[in-house]
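Of the protein chains in this complex, all but one are displayed in their positions.
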Amino acid sequence: MSGPPVRRPRGRRTRASPHAEAREIVFDFLQGYDLLGAFWMTVKLTVLSAVGSLIWGTMLAGMRVGPVPLMRGFGTAYVNIVRNIPLTVIILFTSLGLDQTLRVSLGSDQVDTVNFRLAVLGLIAYTSAFVCEALRSGINTVPVGQAEAARAIGLNFTQVLTLVVLPQAFRSVVGPLTNVLIALTKNTTVAAAIGVAEAATLMKSMIENEAQLIAISAVFAFGFMCLTLPTGLLLGWVGKKVAVKR
Amino acid sequence: MKLRKVTAASAVVLALAVTATACGSDDKKDSDSSGGGKKITIGIKFDQPGIGQKTPQGYSGFDVDVATYVAGKLGYKADQIQWKETKSADRENALSRGDVDFIAASYSITPEREKKVDFAGPYLLAHQDVLIRSDDTAIKSPSDLNSKKLCSVTGSTSAQNVHDKLAPKAQLQQYPTYSACLTGLQSKAIDALTTDDSILAGYASQAAFKGKFKLGGLKMTNENYGIGVKKGSDLKAKINTALEAMVSDGSWQKAVDKNFGPAQYKNEPAPKIGNIVS
Partner (left out) sequence: MTSVLYDTQGPRAKRRNILYSALFLVAFAALLWWVITSLNDKDQLAWEKWKPFVHSEAWSTYLWPGLQNTLKAAALAMVIALPLGAFFGIARLSDHAWIRIPAAAIVEFFRAIPVLVLMIFADAAYSAYTNTSSDDRPLYAVITGLVLYNSSVLAEIVRAGILSLPKGQSEAAMAVGLRKNQVMRFILLPQAVTAMLPAIVSQLVVIVKDTALGGAVLTFPELLASVSPMSAYYGANTIASFTVVALIYIALNFSLTSFASWLEGRLRRGKKSTGVVLAPAAVGGTESTGTGVGISI
């Protein structure tokens, strides 16, 4: 964690050593654990799931406002079912159902890789329901005149949605989508249920092996704040920049 | 004005929900306190057939019988025992915080754990083994497990053993429960479920799995089941006396026959107190 002490002049080392010692005692429990690796796994889960759920969530929103009744029904049912189930159940379903029972191949023979991909799938399935709802509320904020004008010049549904309405809707829902992204970052901890070695898994095994429960909790709380607070601030700024002024 | 209506309506609903659930818990507390003043809280597993299990008929298993006997010797009747689930990862914490008086939950005595808690016993010697499908003939020794897909419970010592020494090349799937592993074992997504043979025997003998699974008989490690107590507790000596009495008066063998008999589990003879087989 804290790197090897930098070479110092001899005279000063004696003075510096009490600090080094204190540091060693405080962060002793971090020795031998791959903290960065675990958080890197959290980041990978977050980024891949975010991209996937943005795509699938947009498609769901398209279905829910589209002209085909059956797809509308599917979109509504999907969102209402998925939103109401705990994420743990969904992630376990991907592993026990998709992988262990239905034997869907995810292009790898390695258990760890498969579990990672399953976790991403589960997170996408769950998060996209929230992305869909956020987007739909964004579509609501686009003035009716926009869509009417688009139709008047002869655009069809897909064109109205992709060229006129969605670009404006996205700009107005950066805030809600940021909340979804932050929630997703924290939700990746649930992937521990199928043995993905991310931050919460490491935290659990550290708590089991070490005595300093509060110190460990604090380290992980800090780690998550490092991930979520900058995201929130950055996207909050972006949201203000791109918001449609009306 | 409208605000007041919403608040009132929400409050009514929530109050109803709280009272509805509170009623349920009141019932439980009444029945708890009817047993008389003193109580003993014992930590067991809730999901290990043959060892410690919560069933519609009550709690059953070898650990439960041992704990009941020990509690009896300590002066508690069966209805004065309060059973509490202690998952593998929570056991040391539950003892040091005083949530439970002692733990009998397939709790192997290890040097690391002895630093945090004290152990009475051991009262059973088990071995880490594998549960495989009945038609599987490829797994005969621990080294056969390399290149196989194993399953165990997240963070268990069995899982760490496989990784560290037994079969470092084996792939390991970790789930929160053994039941989840069995689902994969059944559908051939997993080749073997690994943990103590005493636990595996219980699963193998369940009606749903008769003839489908078998134990590998590998005896990969020695697991000395002890009864965990808080560090420095005077319970340790009393429990040791109780365990000795349990073996000498034949209750130990009776509990073994009752719980491991149906599973055809060939257990080791009763271990001597304090004799930890490494």
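The first chain written gets the first letter, and so on, giving A and B; residue counts start at 1 in each chain.
The rule is short, and it goes like this: a residue touches a chain if its C-beta (ideal position, glycine included) is under 8 Å from a C-beta of that chain, and two chains touch if they have at least 3 such contacts.
Note that this is a predicted model, so its numbers are computed, not measured.
Colleague: Under the stated touch rule, tell me which residues of subunit A contact the chain that is not displayed.
Modeller: Listed in rising order, the touching residues are 64-71, 74, 80-81, 83-89, 92-93, 96-97, 101-103, 127, 130, 133-134, 136-145, 147-148, 151, 156-157, 160-161, 165, 172-173, 175-176, 179-180, 182-184, 186-187, 189-190, 193, 200, 203-204, 207, 213-214, 217, 220-221, 224-225, 228-229, 232, 243, 246.
Colleague: By the contact definition given up top, give the residues of subunit B that touch the hidden chain.
Modeller: Residues touching the hidden chain, for subunit B, are 1-3, 5-6, 9-10, 13-14, 17-18, 20-22, 24-25, 41, 46-49, 53-56, 84-87, 90, 94, 97-100, 176-180, 182-183, 186-187, 203, 206-209.
In the analysis below, only the chains that are shown with their structure count from here on.
Colleague: Using mean CA coordinates as chain centres, what's the subunit A-subunit B distance in Å?
Modeller: Here subunit A and subunit B have centroids separated by 35 Å.
Colleague: Touching subunit A in the complex: which residues of subunit B?
Modeller: Contact set of subunit B toward subunit A: 89, 92-93, 112, 116, 149, 154-155, 171-176, 180, 183-184, 187, 189-190.
Colleague: Please give the residue numbers of subunit A that touch subunit B in the complex, ascending.
Modeller: Those in contact with subunit B are residues 92, 95-96, 99-101, 103, 110-112, 115, 192-195, 201, 204-205, 207-209, 211, 213.
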